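Complex shown without one protein chain; remaining protein chains in place.
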Amino acid sequence: MREIKTLADLKKKQEEMRSRIKLRDNAENPESLVQVKVAMATCGIASGAKEVMEYFVDELDKRSIRAIVTQTGCMGYCYAEPTVEITLPGQDPIVFGYVTVKKAGDIIEHYIKEGELVDGIIPQNYNTIKS
Amino acid sequence: MIELTIDKKKVQVEKGTTILKAARKAGVEIPTLCHFELCDMGIENKPGGCRICVVEVEGRRNLAPSCITEVQEGMVINTHNIRVLNARTTVLKLIISDHPFDCLVCARSGQCELQSLATQFNIRSLPYEGEQSRYRKDTSPSIIRDIDKCIMCRRCEMMCNEVQTVGALSAVNRGFMSVVAPAFEMNLEDSPCTYCGQCLSVCPTGALTEVDHTNDIIRALSDSSKTVIVQTAPAVRAALGEEFGLQPGTLVTGKMVSALKELGFDYVFDTDFSADLTIMEEGTELLQRLKAYLAGDTEVRLPILTSCCPGWVNFFEHNFPDLIDVPSTAKSPQQMFGAIAKTYFADKIGVNRKDLIVVSIMPCIAKKYECQRDEFKVDGNQDVDYSISTRELAAFIKEANIDFLNLPDADFDDPLGESTGAGVIFGNTGGVIEAACRTAYEIYTGKKLENVVFDNLRGMEGIRSAKVDFDGIELNIGIAHGLGNARKLLDEVRAGTSKYHAIEIMACPGGCIGGGGQPYHHGNSEILSKRAAAIYTEDERKTIRKSHENPSIIKLYKEFLGEPGSHKAHSLLHTEYFPKSNEVTLHLNGEI
Amino acid sequence: MSQNIKVNPEVYSFMEKKTGTDNVEVKVNLSKEKVDKINEICNMFDNEPRELINVLHEAQHEFGYLPAEVQDVIAHNLHISVAQVYGVVTFYSYFSMIPKGEHPISICTGTACYVRGAEKVLEEFKKELNIKVGETTSDGKFSINCLRCVGACGLSPVVLVGERVFGRVSPDGVKAILDEYRK
Partner (left out) sequence: MSKYKMHILVCAGTGCSSSESNLVCEILIDEVERKGLGGDVQIIRTGCFGFCEKGPIVKVLPDNTFYTNVKPADAKEIVDEHIIKGRKVYRLLYTDPESGEHLPDSKHMGFYQKQIRVALRNCGTIDPENIDEAIARDAYQALGKVITEMGPDVAINEIKSSGLRGRGGAGFPTGLKWEIARKNDADQKYVVCNADEGDPGAFMDRSILEGDPHSIIEAMAICGYCIGASKGLVYIRAEYPLAVKRLKIAIAQAHEYGLLGDNIFGTDFSFDISLKYGAGAFVCGEETALIHSMEGKRGEPTNKPPFPAQSGYLGKPTNVNNVETFANIPVIILKGAEWFSSIGTEKSKGTKVFALAGKINNVGLIEIPMGITLREIIYEIGGGIKNGKKFKAVQTGGPSGGCLTEKHLDIPIDYESLTASGSMMGSGGMIVLDEDDCMVSVAKFYLEFIVDESCGKCAPCRIGNKRMHETLKRITDGKGTQEDLDKLKNLSYVIKDTSLCGLGQTSPNPVLSTMEHFMDEYNEHVIDKKCRAGQCSNLLYYVISEEECIGCMACLRACPTHAISGEKKEAHVINQEICIKCGACMEKCKFDAITLRSDYPRVSVPIV
């Protein structure tokens, strides 16, 4: 079976395959990308962090926003779980609390795409959440 | 044409010429060691391994080996400045540092190219002494390998594989331990070696030498209870003189006979005589097969192959065991002589065969092995007791303090010393088949052959083919010398595509005149052609030039053998061949 | 074609060089199956003389080493002289005419391992097993070989026992490695 008969075939194949290793390509230069960290400790998972994370992964990809979605340990804001930390390129990280799937949509639409702040920001001392 | 400067001399040569040859043209001789060439035969060895012939090419980073570096337009070459001389001398000292220092007792002393170079380079000290590579000495019936003396020039390997396609030798091991040897460093005797001796005829040192039987002969000569007779092969007389400083191609038949008599041989006979006898037997066989073939016998094996060359016999026994019924069954002249000497002649002089010592002087190394073959023994007594080479004879003459150059000419003794021109030309490639044609023509056609010279059978090309008109019947003759060429013709025979009725094969390039036992030609192919010319001259000088007209032969048949091909002739003058597998036979001192 | 050959190292000088022992017992048992196997290997490479090295690799893989008889059958199939085959076998250090031990020990003597003390490790193995490089212990359990750079320079000095890699081996650790296989 010969899949690739033309250069166009190859390019198509590459497009298909690119997502498979996008994670790796992106990891090389995290500073230039949107970084989304979802707190996935027991408390986070219990309050739906897993779904939120999956939503971020799918949605960002769907909208072709180059971003890195990672999970992280408990950020210490257990009262506000699920919590998500977003770092836009060149900016300080901002932590959002009570992030539901719906809220995640807002965050993507407004903060990540437009840079507008949305509700639910948890004021914090940056030094404590060094990872 | 390309112009270049060698040692300040301008010289023009053709594109593709090596610096070495361009220098020769400019009159500059560059020393060489591994390089070897027989240009008329298309034989060349230039691995570029010894690095003795290096020269400085201006603008080049390192020194260039002149034997393999082709000239380029405008090259400026220095062949003997201090850089070059130091490099050459150092490399030579290195080569010598891995070479035994037993020149005084080396068989090759005086003829050794390494020794000559050491003299030429004025080597007076050996600063690079160190470990020497040591190997087992191997003695076969014909050849001694003392490869401690091997300098890896690879000439023997080239001869054995490329020219002769025997494949007995190969470079083995790596680095400092590399050497040329048979598979598994087994004895040469167990290898497919044919003893053609071409390896030792090109060896620059004493790494490969012949087994010397001179002392056995001296012992026999000094034993008063023995009658010692000698036969000399045709090619010996055309080359022996070279060992005494005579020009190549000088015939020394008479002096040689005198010398042999001085050495104390009771009778000095001629292998030419038995060469005539060979023609009678082989020619008869050829005609028988031919007649049968013409009569429509499809079983008959054609072409017929000559069988007088023992190297060739060994070769087909090893490589064409399926074709052993193709060659003529006639023994070689050496063995026919032995068989007649130890029967007919022994009876004549009333000596028991055990007390008759038959010595042969041969241009050949394989003859040493041939005379030891079981088929050529009666109750363990060999028909030919000792075979020595042209070189050994020369050394023997010198050892006996005989002033060879001032010897008078002498004649061969009767009855086994009488020969015809046909017997003489056995020494050249094409000679056997030409001699056979002279006789076969007359016997077949019943007509007299006016012109006995068959020019189309002569020459030096490796494979020749000619048509000979037998009064309306055209005979296709093939000739090959050198076993590689023989292999080509034999492959055709095996494939059933051979167009020939008869094929002459000689193992050595040039035939017997280029035999492994002849004086070293050092790559000068002119020497070979001069020897060949001398052989034809000897033929011309003979009044009788057809074997069947040799009075001694006629008498031999009348008195003793009856007809050619008779029962008696068959039992004495014919032999059989044995297939020899090339498979590894491990004769480890009977330890299997 | 089945035979037991007691090779006299006098005759087989390469063995003398490699083993230095008085007599080397080489058991050669070329059954018909083995000859067939060699033929099959040669056929795999179309009996092409230029595939000689690939053929030898396959044959050595099959038999563990390349005894004379195997080389002979290969020469026959490839229509080249057995001297030529032997010339090639003895040229390349990867090919061996001596069966390796049950646990072949290879010591990397590449530069990285050398500067981190491979030589002393090698000495220790030689001393511990009382054999030289290229030899096999009399019980056939171990053999020692050197190889050049396995590409694990971060672990130097490196020792391989069979396929297993031991890294950062010190002379003191040699005995422990051997003990593991001596059981």
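Just so it is clear, A, B and C label the chains in written order, and each chain counts residues from 1 on its own.
FYI, a contact is a pair of C-beta atoms (placed from the backbone, for glycine too) under 8 Å apart; a residue touches a chain by one contact, two chains touch by 3 or more.
All figures in this text were calculated on a predicted structure; none of them were measured in a lab.
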Shown chains touched by the chain that is not drawn here: A, B, C
Candidates B:Ile2, B:Ile68, B:Ile123 or B:Ile324 - the one touching the absent chain: B:Ile68
Touch with the omitted chain, as defined above, among B:Gly48, B:Gly264 or B:Gly459: B:Gly48
Positions on subunit B where the hidden chain makes contact: 47-52, 54, 62-63, 65, 68-70, 83, 86-87, 90-91, 94-95, 97-98, 127-128, 130-131, 151-152, 171, 173-178
Hidden partner chain, residues of subunit C it touches: 48-54, 56-57, 87-88, 91-95, 109-112, 114-116, 147-156, 158, 165, 167
Those residues of subunit A which, in the complete complex, touch the missing chain: 1-7, 10-11, 13-14, 17-21, 23-28, 30, 39-41, 53-54, 57, 61, 68-73, 131
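As a working rule, only the chains that are shown with their structure count from here on.
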For subunit A and subunit B, chains touching each: none
Reference subunit A; chain at largest CA-centroid distance: B
Subunit A and subunit B: spacing of chain centres that average the CA atoms, whole Å: 89
Subunit A and subunit C, separation of their C-alpha mean positions in angstrom: 56
Chain centre separation (subunit B, subunit C; CA means) in Å: 42
Residue numbers of subunit B (touch at least two other chains): none
Contacts with 2+ other chains: residues of subunit A: none
Subunit C residues within the subunit B interface of the complex: 3, 5-8, 10-14, 17, 68-69, 71-72, 75-76, 80-87, 90-93
For the subunit B and subunit C complex, residues of the former touching the latter: 135-136, 161, 166-174, 177, 181-187, 191-192, 582-584, 586, 588-589, 591-592
